[in-house]
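Heads up, one of the protein chains got dropped from this complex, but the rest are sitting where they should.
Going by the order they are written in, the chains are A and B; count residues from 1 in each one.
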Amino acid sequence: MRGTSTTAAAAETTLHRSRRQRRFWNRSGRLAVPYLLVVPVVVVIGLVLGYPLYWLARLSTQKYGLFELIQHHGTSVGFANYSSVLHDQIFWHTLLRTVIFTVANVALTMVLGLLIALLLVRVSTVVRLLLSSGLVLVWSMPVVVAVQIFYWMTNFQNGVVNYVLTELHIGNFDQHDWYATTFSQLSLVTVLIVWGAIPFVAITLFAGLAQVPHDLVEAAEVDGARPWAIFRDITLPVIRPILLILTSLSIIWDFGVFTQPYLLIGQAKITPGNYLMSIYLFEEGYFKTDFGRGAAISILMLLIVAVLSVVYVRRMVRIGTAQ
Amino acid sequence: MKRRIIVALGLVAVLAVALAAATSAATKKTAANSITVWLQTDAQSGWPDVVAAANQQFQSAHPGWTVNIQYQSWTDHLQKFDATLAGGGGPDVIEMGNTETTKYMASGAFAPLDKTQFDNYANWLPGLAASGRYGGKTYAVPYYAGSRVVTYRKDLFAKAGIKKLPATTAQYVADAQKLLAKNKQKGFSPVYIAGEDWYVAMGFVFDYGGGIATEVSGKWKGLLASPQSIAGLTAFKNFFLAASRASKTTIETNPNPYNVYAEGLAASMVGPSWFSCCVGKKYTASTAQFVMPGHIAGKTMPGFLGGSDLAVPITSSNKALATEWIKDFTDTASEKALQAKGNIPNATNLLGNSVNERAAARSWFVPTAKHWVDVENGNILRNMLGQILTGKLTVKQAAQSASDNVASVLNQP
Partner (left out) sequence: MNRRRRNRRMRQLGWNVLGLAVFVVMVFPVYWMIATAFKTNDDIVSLTPSWIPLNPTLQHFRDAINKPFFWRDVVNSLIVVSVTVGISIVIAFMAAIALARYRFSLREVFVVLVIGIQMLPQAGLIIPLYVVLARYHQVNALSGLIITYMTFVLPFCVWTLRGFLIGIPKDLEEAAMVDGSTRLGVFMKILLPLMGPGLVATSVFAFITTWNEYIFARVLLNDQAKQTVTVWLSYFLGTSRNTDWGALMAASTLTAIPVVLFFIAVQRRIAFGLTAGAVRG
């Protein structure tokens, strides 16, 4: 009951303060301030990416291979590149596969990351330092090395995973080839990506949890509130913006992930049957030096990711504008 | 206090940027009289002295000029090269794998060269020379090559009662049975060959007179379904099933055959001659090599002639000097030095009697087609082998499908 009265009091003060709020941030004659604050970022991004974006868009409407690259001149073919990609069966199969892959990766990353962040709050200082440093160690491992370690661990002849699973009598995994089927391959890639992504999510959420009103939580605990209620009513509202951000970022990144699947599965075992979107882009566009097609696929990917993440992004923007 | 920290950080940032810009400006001045050469890291770790000698020779003939060697990785050197073709700043000399050249030659990426300028040009290894020629002109100079040999355990062969090295594949299969009888460990291969090792499998195809594809009046025709090729593929399938316990769907780099060998799980393996470097301390003394026999006595199995060429990009502003450097790096003295390091030199008149070089006497090469790289990247041949060995398709079905696939990829505009 004390909890609700505190929130009621806070709400009252907010009402009183709202008028003065505007005065703090939007003093008269300072309308130019937000634009000034935003200019450096816009300038940097515009300078560097302005031309490449234009180039990409123009290229997607041209026939542009190695020959044209050397000549610095392509021939315009209208939307032929787009139409060829959209009529390609492989494109659609890859898209479906990548969507499922993204959902699985993002779900696992966010859930496990949040759980570990909550754990970080509860452990003692020494364990917290150990665990967070360990997470950073994981985070800082170069992808190439991480892939190689995972490969060794899952090697069908002498990998520890097979060895341990067999020793623990979970089943006979002796000489089990983890790379035999597409599902198995992509599952391994998922484990690798989630493992590598958890540190970022956990540490960022941990930083967000640091903003949760500590005394409110203690007061609620003293009143006998259940942990789930505390989480839902006190913690979640504070970290909601960050959760949304991390989810939208994870969707964007996991949809376009390239290095981990490309290296773990290996160029020799990559087939249209296990393509992910970024690998499809790489193989069909850049590996074959069909840059026009590559540009078209890039733009299509951009549009697809935008559609996929629009729900989270819009919610994120709305939270900010509500204030 | 905090303000001071922010100011300090800002100063540091500004200083660092200034430093970075300054260093780049400084190097621009010294870059005035130098040529840039892109070699692969194999040269850096394998024969740095040969590179140094060529640089020395070049610099004394052209005083005031320096050679800037930049080592590249096989995995991304083409991506980097493409970027320089678009934006400039590329090398004056570039090392290309002999399967990578055709696409670039067809797109006009290289400057034509006068082959008579180079040592031993009349005797260049046919496999390598073909990879540097397009439309009747020479665009790339053979640098070095490597073939496939058998690396084997003398002690295991002796224990199995094999007194003479096999002279035909049939004899080899018989020897494999003897080895199996004496070595009962799980996963032991008398001859370790990965199931999808297309380099070895195609050797069988060429041994029987078959091929991968051939150009007939401007169009590519697949040869994998010809009776000879099918005979070769069937011979490979039988050899594999009889002699190798490798996985039917793994490739020749995962696991590395020499790692299997070093564990004592292979009596012999087929691969490049440098495999002998990595057989582990236990077996180095008892390891030797011989040339893989073909199915006809007296004729060796054709081995894949891998190798590198050197080319001058069309974007180079020092083409004449670049050509001079290539001449210095591929002259007889340099080639002999490369030979001493275990490579195959680029000309037949320089060939010695090592196992590696004897194996090169009968070799095969991939079709010199603009889109061959796409066939390799599409894993068409590997998948065909996997289907054949696992029995998913008959040899004829798999070969027909692969042959059609190869032809359609090669015939792309």
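In this text, a contact is a pair of C-beta atoms (placed from the backbone, for glycine too) under 8 Å apart; a residue touches a chain by one contact, two chains touch by 3 or more.
Since the model is a prediction, treat every value here as computed from it, not as a measurement.
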Considering the complete complex, of A:70, A:110, A:270 or A:295, the missing chain is touched by A:295
By the document's definition of touch, the residue of A:77, A:225 or A:245 touching the omitted chain is A:245
Absent-chain interface residues of chain B come out as 2-3, 6, 9-10, 12-13, 16-17, 19-21, 23-24, 27-28, 36, 40-42, 44-46, 68, 70-76, 79-80, 82-84, 86-89, 256, 258-259, 262-263, 265, 274, 277-278, 280-282
Even though one chain is not shown, chain A touches it at residues 6, 9-10, 13-14, 17, 20-21, 24-26, 31, 33-35, 37-38, 40-42, 44-45, 47-49, 51-53, 55-56, 69, 116, 119-125, 127-146, 148-150, 152-153, 157-160, 163, 195, 198-200, 203-204, 206-216, 238-239, 241-242, 244-245, 248-249, 252-253, 256, 258, 278, 281-282, 285-286, 291, 294-295, 297-298, 301-302, 305-306, 309, 313, 316-317, 319-321, 323
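Keep this in mind: only the chains that are shown with their structure count from here on.
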For the pair chain A and chain B, the C-alpha centroid-to-centroid distance in angstrom is 38
Per the touch rule above, chain B residues touching chain A in the complex are 79, 82, 85-86, 103-104, 106-109, 187, 196, 247, 249-251, 253-255, 260, 314-315, 374, 377, 379, 382-383
Counting only contacts in the complex, chain A reaches chain B at residues 65-67, 69-72, 151, 155-157, 175, 177, 180, 266-271, 283, 286-289
